[in-house]
Structure formats: structure tokens, C-alpha cells
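Excluded from the complex is one protein chain; the other protein chains are retained at their positions.
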Amino acid sequence: MNYSYVIAIPLIPLALFLLLGLFSKKIPPSISGWIGSLGLGTSFALSLYTAYHYYIEAKVNGIYQTFVYKQTWLAFSDKLHIDMGVLIDPISVMMLIVVTTISFMVHLYSRGYMKGDDGYTRFFAYLALFSFSMLGLVLATNLFQIYIFWELVGASSFLLIGYYYTKPSAVAAAKKAFIVTRFADLGFLIGILVVSYYSGTFDFSELNNPEGFMISNWASTSFMGLSVFTWGLLLIFMGGAGKSAMLPFHIWLPDAMEGPTPVSALIHAATMVVAGVYLVARLFPAFYFVEDGFALTIVAYVGAISSLFAAIIALTQNDIKRVLAFSTMSQIGYMMLALGVSKYDGHEGLGFMASMFHLFTHAMFKALLFLAAGSVIHAIHSNYLKDMGGLRKYMPVTHITFLIAALSISGVPGFAGFFSKDEILAAAYEHDMLIYISSVAVAGLTALYMFRLYFGIFWGKDTQYEHIPHESPWSMTLPMLFLAVMSVVGGYIHFSEFVSADHIPFEAHLNYSLAAIASGVGILGIIIAYILYKKETNLPDKISNTFGVTYKWAYHKFYFDEIYLFVTKRIIFGLVAAPMAWFDKYVVDATMVSIGNMTVSFSNKIKGLQSGKFQDYAMAFISGGVILAIVIFYLWL
Amino acid sequence: MDILTLFVVVPILTVLVLVFAKGLKQVRIISLVGMLVQLGMAINLIFAYLKERAINKDIMVFTQDYTWYESFNIHYAIGVDAISGVLIALTAIVVVAGIFISWKIDDLPKEFFITLIILSAGVFGFFISLDLFTLFVFYEIAVIPMYLLIGIWGSGPKEFSAMKLTLMLMAASALLSVGIFGIYFNSNADGGALTFNILEIAQVNIPVAAQNLFFPFVFIGFAVIGALFPFHTWSPSGHASAPTAVSMLHAGVLMKLGGYGVFRIAMYLLPQGAINWTDFFLVLTTIGVIYGALAAVMQKDLKYINAYASVSHLSLVLFALLMLNKTAWTGAIIQSLSHGLLTALFFALIGMVYGRTHTRDIAKLGGIMKILPFIGSVYVITGLAYLGLPGFSGFVAEMNIFVGAFEHTDTFRRILTIIVVSSIVVTAVYILRMVGKIMMGPLVNEEHAELPKATWYEKVGLVLLMIPVVFIGMMPFGLSEMIKESVTPFLERLI
Partner (left out) sequence: MIEGISIYEILSLSSVLFFIGIYGFFTRENLIMVLMSIELILNAAAINFVIINTYLYPDFLQGAIFSIFIIALAAAETALAIAIIINLYKLVSSVEVKDTEIMKY
């Protein structure tokens, strides 16, 4: 079978980007939206075609085969070279579907949402650039290729967050997102350097090969008590944590909501932020085997802590997009912890499958939540819960789709989120009790904050609107309806037959007792939300008052931003860079200038010798002659 | 006339014709034609080189040798390898772009273009020379006109800046000449005559004591123009005072003479000295990389930001050269190219913004993108390329350097490498701070609401510089292979 046509899937968006980017002035908005959507539609269709063929035909002896097509792009040495190519295996094909689906839907949606905006064509160009980078990332064959596209998605995220570039808060958010992830990518890069130096390769197939150098020889090198490879993998995970907004690199994600809402749906909910999860999944055998999974344990705990942390903060936020952002962070923590607790073969690899499953379903319902939120924001021009209420009467489609997504994320039986979340909890239950308990708590909190949002927007107080809100046009509601369907039926896909850590399909069954606990907790959360937020009461205020300091801390996101600001502004800029600039000006430069000045003042001192009196010169001449004569006579002769 | 000497002859002919030109229009047309011929020759040279290389496996190709001053065995010896070839192409591109950027210069245009072209002739001569003495002569020809260009056409404290720049570079030249004569007088170590010819000296085993003695002279002599910490302070004030085209040419091309000279002379002729001195200079260059970047974060003047950024990026070149292996060296050469193009772009853009708003203070600028969309977009793209985004040349160069530097296993180099790698974050900080402040955000100054759009010659200049940046970034394979091949003889000297 030949899958080389897959290369067209990322190249179509690249061509779109060049077309729309270079001729953004020439192409009228009415056409550019269609061009973008059509292009992504083609990619979407191609991905479906690929997936259909791959999952049907690519099994040999019950094992999914990996196909690699690559070309050397830049050679460092005989062993190390960056290849560009495509790697087809179960998870990359699954990611192709996720990325192209969401991207296509967001393109369609944006045609309505961005209507009348100055930079309409520019917006579609950026979207295409992002789609290209993300697809390249997904299809990467080696660490360096993934790093290249990793940086490119970071840059397109920068451009899209800063899309409203005249807004200072958007610019600041874009900068923050780029710099924070760049800092994490520094770890990624050093990790790549470490891993590739010691293993002699960038290739995923080589790194993940159980007989390969890295996995079979991880014990041969050590640094500070751990294998060098473990350090390398941890550093690579640092990059993943940065993109996936895991603790402590999560601070950029809430601010990234300054971007247009379709962007938040595409990049900061469904695709780019799961890149970290994808990276760990991509290197899963390496993570699992090196140092007996030490790095993987770290991944699990980082995921668990982030998910709990974000869920608590999400309860207290008032900007609906920020609530969704923290929710995203929390759900990605879920995926991380599922990967972290997973084992490698057969049914033991449930966590891996669960993580990918959740990635898939989450992409659908979280994108939907964002698109629905965008629809609300589009209608009432505000992000804040206080400006909303009772919208169900005005926006029935948005209301229904939002409800479906909220039920799905809360893990109510029958919806997609229920199935994937159950698998994660089952995997956690089997391997780590502590993580399991925290995950169940997160499930309850998720339901609570989602329905706080739902009731706050669509029920609650009857806000009087200056302009009567309208339901969004069909160009926006159609993608939402599609995603709503996916948020339900996505759960009925037998994911374990397609995706597994060792590429061998297995049977995964619902664990009814665990499922009952999880959905029970979820429904409890919904009921609490119903009591608190269905009607406008002062109950929520009372409760937040009883929590006092804790509430305040959560509201201020546990002061992470302030800590970062302190470290960067005060310590790095204030105590390092500013003194350095001072040092440069008043020490280094001043030294150089003073050497010049010394020369001048020295010549000033001795210029008196040039008195202008010829008799002085004659005196010097004659005494010099006499001294010379004496020297010659007495010393030489 | 052979293919290389033409690179010196064409500028001189252009200058001769310019002497008789009248008015700005004639002057710039003549300069442009002359330098376009030069650019065409440079591109032709690359292809001719590739063709020649396929059959000719010498270290240098297109070599010519004419006796110049017999009693000291001084020759006019020329030849190119891939390294000098690509740097010649870089120079030609930057000079042509510089002419486009100076299209509307109104103050003594004839003299300006003449000086600029003489300078470029020096640079071309420098890159083709294989004789230490000739090379040194061309080096001085390239450096001296800078004094006039800054002192006459500059802005701000131009006389002081020009003086500082010239004096520091002259002091470095003094060290350099000591080093060159040191090499010359040791070039008969294996018997035979004293010689200035680089290829001949490379066959000689200069005594280790002499290598240790003269390496720092040559290294510092060249590295001062390559902005080695703590001898970099001429560069910020010099760039800030220089007119746009001169800043472009200076940061884009002249500062590359440092890295090239270090590589071609210090590393190639004094390999043992290089090995013994690396630790010391590695520390200086590492400081330079991180120090330049952090200092750039704190600057308020656009040109100062870019000047300190150049300090950081060029220290990276020297750092890579001191890593003494093939990958890092390849990275150093590509970084020279990449930085040359990108910093020229930046200075051109800063010049355009300054020419319209009459300020370079970032506090007084903001939201320019809305008013000048073309310049703004190119500014953002250049910024992203500068901070090493994949798809642009900077990424290719930096990754080569980092991978190469990581090939050393000792703790000392590991630590330095990690410090240097961390500069990519600081680079992102100052670039985004600058781009975010001046291009994005709300309009700060109401007077900037109406600014003239980019003209055709400005666009041509920018696009001309942008094409190779993207080309190298997208398709680095051929370039890096070509450079790797030329780096090999240098590597063999180390053993």
C-alpha cells in the first residue's frame, strides 16, 4: 500500500497560506473564506480516505503497520540528519482526522464569525498556516521534524492570538504565549540534543524500537542518579508541558483567549494544546521502557495535579472563555495522566488508548463549547457571565449544542465524554489510587463548573439586552451541529480496535462500577450547579465567602502570573538585565572610551615639549647628540 | 581577466564612472547597474563553483597568483571555496539592497555611493584573497571608508561614534598585523621561503609555541570586528549613528569579516593555538551571546536593540567556530549568512520607520502596522526569522551550531552550550517586545496616523533580502553540504 499521497494533506493548507498570504489585498473576502474552507475540506476528505484505508487494510497479523516516507532535509553529521516526511501509524492517522475535522469546521464557522472584519483574508491565511504546521507536526517522522513544526504552530498561535493586533491585551497575550512556550521549548530542544547525541538518531521508529539503542542501553549512561535518557525525555516532556499548558507552564493559555473565538476552538482547545499529549504518545515506548517508566510517572503526576488545579480555578472565573480554557487544561491533564499510568502491551495499555480516545472526544466537544461560546459572544459582544443570562430564548441552536457538549464533558452516560473518561478512570484505578481519587474529584468539579457556565449563560437572571440577541447564521450553527453529533456518536467508536500502545488491537470493556461512580459524581456536580445557578440567588456568594482565602487564591489563579511576573520583571530584568545594560554602558564602554581619553590626556601632558621655541629644539638636538656621542664612545668603543 | 578579479575591478570601474556622473538620478542608476552586475557575477560564481567543484577537488578553486612585491614574497593570490563564495553572494545582495534603500539620499549622493562602493570592493577583495598581506590590505580598504560614511552621512553624535568605531577597529588591526607578521616569519618552519600565501602556510607546521603566541593576536584582531565581548562597544553607537545603508552593510557584511578571518586565518593556520586557546575564548563568546541578548532587552533605541542582538548572534558565530567541529563550523558559516541578511533587513526596516516617524525610541512608536502594512508585515516576519523560527535561515544555522556544540562531552562545554542555547528564549523576549511595541498595539503618536506607504524601491530592497532568507530556511540541504565539503580541510588541520 502506498500512503505517500498523505503528504498532500498538509501541503494543501500550505498552498492556501501562500495564496491567501501573498495576495491578501487582491482576494476579496467573499472568495477567500470559500477558498480556505474548500482547501481544508479537501484535506478533511483526504484524511478520511486515509483513515478508512489505513484502519481497514494496514493490519498484518493483527498488528497495525507503520509507514514512513521521508527525505533528508538537513544533515548534521553522518548519523544525525533532519528528515522531512510523513509517518503513518494509528495515532498519526487519528490525529489527522481530529485536526482536519476541527480545522474544517472552524473554517466554515469563521466565515460567519469573522464577517466584516478588516483582516478577513489574513485571518484565513493564518488559519491555513496553522493547519499546515499542525498537520506537519502530526505526521512528523523524527524529533527534529516535530520540533520544527512545533515552533511553527507556536508562531501561528502567536499570530492568531495577536490577530487583533491593535488591542494591547491581545498583543501581550500573544507575546506571553510565545515566550512561555518558547521557554518550555528550550527544554524540548536540549532534550532532543541529549537524546539524539546519546542514541545517535532523531528517528521515532529508531527511538521507539524496543531493540533500539535508547531502550536497550538506557542504563549505560547516567547523570545525577538517573539515566541520561530519562533526563532527555523529561526535558522533551517539558516542551510538551509548555504546549499543553501543564503546570507550571499553563499561564499562557487563559490569556490566549484574547484571540478570536474560532482560534481558541481550533488551537487552544482541540489541536495545538494536545500536541504535548501527542508528543508523549509518540514517544510512548521510549517513555515506558527507559528507566522503567520513571519519566512516565512524572508525566502522570504533572497531568493529575494540573487537572485538579485547573478544575478548581475554573470554578471561580467569570470570563466564559477563561473557564473553558481552564477546563481545557484540566482535560489535557486527564490525557496526560492516562498516558502516565499506562503500560505497554495488550489490555495493560488501556491508559494509552484512553488518552487518545479522550483526545479525540475532547477535541469534538471542547471545540463545540468554544464555537458555542463564540456564538454567544458574537451575539452579545461580551465575554463575562455577568452580562449573560436567559439566552436560551434567543439562541435555541446554540443552547442545545452547548448543552450536548456540556453533558458530554461532564461524563453523563450516553455521551462521548462518558466513554473516554471512563477508560481513563479505569486505567488510573488499576495503577494508581491517588491519581484515581483526584481524577474522580476532577470529574465532579468539571460537571460543576460546566453547568455553572451553562446555567449562567442560558438560564439564570433575565438580563435586559440593549440589542435583542439573535441566533447566529447557519454558517456558524452548521459546524456546531456537526460537532454536536460527533460529541455524542464519537463515544461509540471502538477506539481500542484502532489505537493502542503496541499497535495490536484489543477489546476494552466498560467497567460498570467505576463508570457508575464517575457518572454519579458528574451528575452530583450538575445537581449542585442546578441548585446554585439555575435561578439567580446569593447562595454562590455565600459559599465563596465561606471558602474565603481559598476562593481568593483560586480566583487569582493561585498567583502564578504574579510569581512569573516577579521572576521575570524583578529578578531577570531588574536584577540581571538592567545591571548588565548599566555595566555595558558604564564599565565596558566607559573603559574603552577612557582608553581613548587617556591617550588624549597623555598627549596633552607631553605637548608642552613642542614649545615652538627653536632654542628648545636645538637644545634637545644638541644634548641628544652629546649623549649619543658619549654612549658611543664609552659603551661601544 | 579571471572570474574573481572582476569582483574587485567592477566596483572600481563603477566608481570611475561615478566620478563623471551628474545628479542623483545618474548616480544611483550607475551604482545600481554596477552592483547588479556584481550580483549577477556572484550568483554566476556559485553555479560556476558547483560546476568546477565537480571536477576540481582542490581546497580552493579559480586560483590565480600574481607576484606583487617580490622581495617579501607578497603575491596577489586569489581563490574561493564555498565559504567565501556564499559570503561574496551575501555581500552582493546586501550592497544592492543598500543601494535601493538609499534611493532617495539627498546629501552628497555621489560621494556617498562612491565611498559605499569602495567599501564593497574592499570586502569582495577580502573574501577572494589567499594571500595574508593582500587580505590585510583589502581589510583596511573595507574598514576605513566606514569612518567617512558614518562621520559625514550619520546622525546623532556621528563624529564621536565614527571615531570610536575606527579607533577600536584600528587598534584591532594593529594586533592583527602583529599576528600576521608572526605567521609570516614562522612560515619557513619546515624549511623553504617565507610566504604570505595561506595555502602554502597551511602545509607548514608552525611551532606550537609560536602558534600559542600569535593565535590570540589574530583571533582578537578579527574578533573585535566580529563583536567579541568586551570589545563590542563600538558597534551599538556606530550602528546608531550610521545612515541606514551603512548600518546594513556594516552589520550585514563587515562584521562577517571577523568570523571569516578568524576561521580562515586563526583556525586554519594556527590550529594548535586554536585548540589551546579555545577554553578562554569560549567563555568570552558565551558571555557575549547571553550578555548581548540581555542587554538588547533593556534598550530603548531600535538601532541599539538590533546592535546588541548582533553582538549576541555574532558571538554565537565565534562560539561555534571555537567548537572546532564540522557541524558547528557549518552552522557558524550559515549563521554568518543568515545574520547578515536578517540584520540588514532589520536595519533597512528601522531606517524606513525612522525616515517616516523621525524617532527610534520604542516608547514613542506603536501601532505602525496599521499605517504601514507592508513594512509592518516584513518587520514581523523578519522578527520571527531572527528568533530562529523554522522555515527561515536562522533556524538552520542555530540548529547546526547547537548540535555541533553538543558533540563535545566534557562538562565545561556542555554547560556553556546549554547557556548559549538558552539565549533563544531571551532572543524571543527582545524581538517580541520590539515587534509588539512598535508594530502592534494602539497608535501611540497621532502624528503617525498618516505616513507615506512603502515605495517600490524599498519593497524591492526588502524582498531581495528576504528571498535568500526563506530559500536557505526552506531548502538548506544543498547549502549545508556545499559548506561542509569546504570545511573539511580545516578539520584535517586540527589533527
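Letters A and B mark the chains as written, and numbering starts fresh at 1 in each.
Operating definition for what follows: contacts are C-beta pairs under 8 Å (C-beta built on N, C-alpha and C of every residue); 3 or more make two chains touch, one makes a residue touch a chain.
Every value quoted in this text rests on a predicted model; they were computed, and no experiment measured them.
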item	value
Displayed chains contacted by the hidden chain, counting the whole assembly	A
Among A:38, A:63, A:434 or A:618, residue touching the chain not depicted	A:618
Positions on subunit A where the hidden chain makes contact	607, 610-615, 618-619, 622
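Everything that follows uses one rule, which is that only the chains that are shown with their structure count from here on.
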item	value
Cα-centroid distance, subunit A relative to subunit B, in whole angstrom	37
Parts of subunit B lying in touch with subunit A, wherever the complex brings them together	163-164, 167-168, 229-234, 237, 291, 294-295, 297-299, 326-327, 367, 369-370, 380, 384, 387-391, 395-396, 399-400, 402-404, 406-407, 418, 421-422, 424-425, 428-429, 432-433, 436, 439-443, 476-477, 480-481, 484
Subunit B-facing residues of subunit A, complex	72-77, 80, 82, 144, 147-149, 151-152, 155, 158-159, 162, 165-168, 171-172, 174-175, 178-179, 182-183, 186, 189-190, 193-194, 196-197, 573, 576-578, 580-581, 584, 588-589, 591-593, 596
